[in-house]
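One chain of protein is taken out of this complex; the other chains stay put.
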Amino acid sequence: MIIQLEPKIDQRTTDELEDAVLAIGYKPVAVNTQDANYLVCVGKREFDIRAIGNLDGVVDIHRVSDDYKLVSRKWKVQPTSIDLGDGVVIAEGLMAIMAGPCSIESEEQIESVVKHLVENDVRIMRGGVYKPRSSPYSFRGLGMDGLKTFYNICKEHGIKIITEVMQVSQVESMYDYIDIYQVGSRNSQNFNLLDALGKVDKPVLIKRGLSGTIDELLQSAEYVFSNGNERLLLCERGIRTYEKAYRNTLDLNAVPLLKEKSHLPVIVDPSHGIGVRKFVESMALAGVMSGADGIIVEVHETPEKAISDGQQTLSFGESAKMIAKIRKTFELRESL
Amino acid sequence: MIIQLEPKIDQRTTDELEDAVLAIGYKPVAVNTQDANYLVCVGKREFDIRAIGNLDGVVDIHRVSDDYKLVSRKWKVQPTSIDLGDGVVIAEGLMAIMAGPCSIESEEQIESVVKHLVENDVRIMRGGVYKPRSSPYSFRGLGMDGLKTFYNICKEHGIKIITEVMQVSQVESMYDYIDIYQVGSRNSQNFNLLDALGKVDKPVLIKRGLSGTIDELLQSAEYVFSNGNERLLLCERGIRTYEKAYRNTLDLNAVPLLKEKSHLPVIVDPSHGIGVRKFVESMALAGVMSGADGIIVEVHETPEKAISDGQQTLSFGESAKMIAKIRKTFELRESL
Amino acid sequence: MIIQLEPKIDQRTTDELEDAVLAIGYKPVAVNTQDANYLVCVGKREFDIRAIGNLDGVVDIHRVSDDYKLVSRKWKVQPTSIDLGDGVVIAEGLMAIMAGPCSIESEEQIESVVKHLVENDVRIMRGGVYKPRSSPYSFRGLGMDGLKTFYNICKEHGIKIITEVMQVSQVESMYDYIDIYQVGSRNSQNFNLLDALGKVDKPVLIKRGLSGTIDELLQSAEYVFSNGNERLLLCERGIRTYEKAYRNTLDLNAVPLLKEKSHLPVIVDPSHGIGVRKFVESMALAGVMSGADGIIVEVHETPEKAISDGQQTLSFGESAKMIAKIRKTFELRESL
Partner (left out) sequence: MIIQLEPKIDQRTTDELEDAVLAIGYKPVAVNTQDANYLVCVGKREFDIRAIGNLDGVVDIHRVSDDYKLVSRKWKVQPTSIDLGDGVVIAEGLMAIMAGPCSIESEEQIESVVKHLVENDVRIMRGGVYKPRSSPYSFRGLGMDGLKTFYNICKEHGIKIITEVMQVSQVESMYDYIDIYQVGSRNSQNFNLLDALGKVDKPVLIKRGLSGTIDELLQSAEYVFSNGNERLLLCERGIRTYEKAYRNTLDLNAVPLLKEKSHLPVIVDPSHGIGVRKFVESMALAGVMSGADGIIVEVHETPEKAISDGQQTLSFGESAKMIAKIRKTFELRESL
């Protein structure tokens, strides 16, 4: 059960509400986000919801039988829209495209990608400055210096950026230089990181774990939301299966299911989802038709020279063609 | 290596060719299909292909480094087209739609589905008369009587049929009453059944195993082809993963990969692929954009009363809408 | 619910019983095995079991809430013992060892293995004459000729044999030359084959499917049992997972679970379960401690020259050591 509280509720009324919740055998958890105040109430018993709904201080009340609560569409029927400013919005009914290299490598590289994005009217650039790598001896990213350059160049051209945050201490230091925090697959259940991201007011995209379930992804989003941050995006990026013909198994089943279960936008990552350059376009278009609200994809001026993930990265030529097709496919989808 | 032989090659020339193949360290296997005669040569050594290519009796010669040979696109670049007669063709560049109930239940049921298909210009009906069921106490299908009724009603209306064959002895008995044999997931590596289907001249659709790899699916097709039957279709129908939010995980990555590796048509089954009625349409459309040559889907007049698989079966209304969307999506795909 | 019927029950009493079962909303299925006659009753409703138990013709009656019935320990608490004659028995409380090559190759090979078994007091030899192979161009076994030689040599030395049956037509032709039919992983849900094996009176060992669940394995056994054959063994041989460091993932969790759920003996196959020769012994011993009633393992005089599976096959020296350790481990387990 989720109870939305009156904005200026006083402490006594809150206490009385919590007591009423406890009295029906539920555990109330106060959640104060940047947008509103809630009591999330966890429990299993049957009760008459009107008995609570009629109390003082209640704006709205909903039963949510899912294990996750605040990210459930059972409570918030209207889809969440993420406004990044300057007219860049990610939302149901739009098609967000995020493109860029796996790793930020140099000023020249950023500028060449930005030029490509501007030419193709793409408003969000991806690129990693902290890289999770299986081996400690691999390149681990340019860090904060790289991030500042990345952010500044993009800002000049009206491009928003998304980049991976790997640990709690980076949340604050990166804050001034990002538009969207990305939580990578390996950190999808790094609960301390999720807690910390709940305390800032910038959007967070959460990738599904390497072998994460749909429920786990939604629970990870619930961590961020219940710590105060409602601006969340979910990302399907392929799961680990027995099949080794491709890097991961892009699970597009997840898209219509997540859209039904949650009010959060759903982004598809076909680059990691299949991991083979020549098939990325097909999977991007399939992702659009499955119902995605956005596509995030790896592009590089010279993929064969990219420091990481070159085998799944599109050249600018391939990218431009794909972007045009994504838009036509999305247009068809909305018209059907 | 695949050597296509002259149609009227004599025994002596064949023997000489086989000796030449053995001499370079390869094992020749004579394959005589309904369409042509081949020597499939298995081995790993390096050699000068022209030395064999110039011999008497050779029409054409190709290296095929894959473990499967005759189903590889490395050998046969031109896509295989399956002509079912009466203008019903399954091929790259077309969009085959196959629809019908999980199980054939009665004459009335067949007639209602046929009417629905005719109204929507669908030319191929699916429906099981032999049902593989986990439990021996479940309904196992109407058998040959059901098949005859199914076939006869469809024939009257110009509808072709596809139905599952479960064992060797059925191959012959079903022959006069089917247009396409279907090999189900649980029989995807029933090698004796595949051998037997290589000896008839009707098309065979092979479903990927419950947790079958792409390579295993292609090898299963190789079994049928190398026994003499070139008229094959491959079907992605979802794989078994750790995720239990849906019945199976539809692996659309398989579609562009199979299209690249093989010359055979690729069909997507979104009904089994996700197993939840309200999501079937999304996955069908995603399947089209991933590059499929056809969609096979479960429909029933009253899904909630279907003997089996009702939870993933579309009503006629849902089906009609989906079919229209599949066609528009396919049209877009071909125009991109 | 399972109703065991009086041996000489007449038709009228049976009919009355079936009517009584139908009357409480259950579906009765008559099962006549080589040992007894049953009514297996499938349904979900609550009812008073004494109302049926008191009727004429009933020897015994049990509720079985599992989806499988006759193989459940909820019905038959006493473990099933498989007597192969000549003092060779597979049962809880004993440790059956079955060893031999992947493929039967020649008379000499059989004789060398038999000598090794006799020296180590192993009474059951494994060996394939019909081989399921991914590729149609691989060696597929010596067939019936190989089987006859295999059987005759073993019989001379008091050795029982287990070998794989791949299709319905082989059930009868192999009957005179085997002691245990083996159903391989790829045929674990070949329901027609399971039906056919229910109609003969020789023991059947069913391997778990490549990615078969515990429930599916028990349901496959239910197929054989409900067709009339109670003499069944279950085999854990490794499942398909994302991990590629070994051939399969031996799932020893399955052993205590199967032992609890079913009255059938459970055999562990460490050779396929890990697929790496040097680790087979460790996994065999782990299998014993997990509670297995037997171990089936691949041995060959010269594993490096074996036609198939050499990389997971033990030499006679390795095998002799392992067998001694299996017995000591089993002895300890029984003493704990």
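The letters A, B and C name the chains in turn, as written, and every chain counts its residues from 1.
Please note the rule applied: a residue touches a chain if its C-beta (ideal position, glycine included) is under 8 Å from a C-beta of that chain, and two chains touch if they have at least 3 such contacts.
Keep in mind it's a predicted model, so treat the numbers as computed, not measured.
Checked against the full complex, the candidates A:15, A:35, A:67 or A:119 give a single residue touching the omitted chain, namely A:67. From the options C:141, C:198, C:265 or C:287, the residue with contact to the unseen chain in the full assembly is C:287.
The missing chain, though absent from the display, is touched by one residue of A:13, A:81 or A:211; that residue is A:211.
Remark: the omitted chain is touched by one listed residue; of A:53, A:79, A:132 or A:310 this is A:132.
Annotation for chain B: contacts to the undisplayed chain at residues 211, 240-242, 244.
Across the interface with the omitted chain, chain A contributes residues 27, 29, 40, 42, 67-69, 132-137, 140, 166-169, 186-187, 189-193, 195, 209-211, 215-216, 219, 222-223, 226-227, 240. On the side of chain C, touch with the chain left out of the figure occurs at residues 211, 213-215, 239, 241-246, 249-257, 260, 273-274, 276, 278-279, 282-283, 285-291, 325, 328-329, 332-333, 336.
Here is the rule we use: only the chains that are shown with their structure count from here on.
The geometric centre of chain B is 33 Å away from that of chain C, both derived from CA atoms.
If each chain is reduced to the centroid of its CA atoms, chain A and chain B end up 38 Å from each other. The multi-chain contact residues of chain B, meaning those touching 2 or more other chains, are 211, 215.
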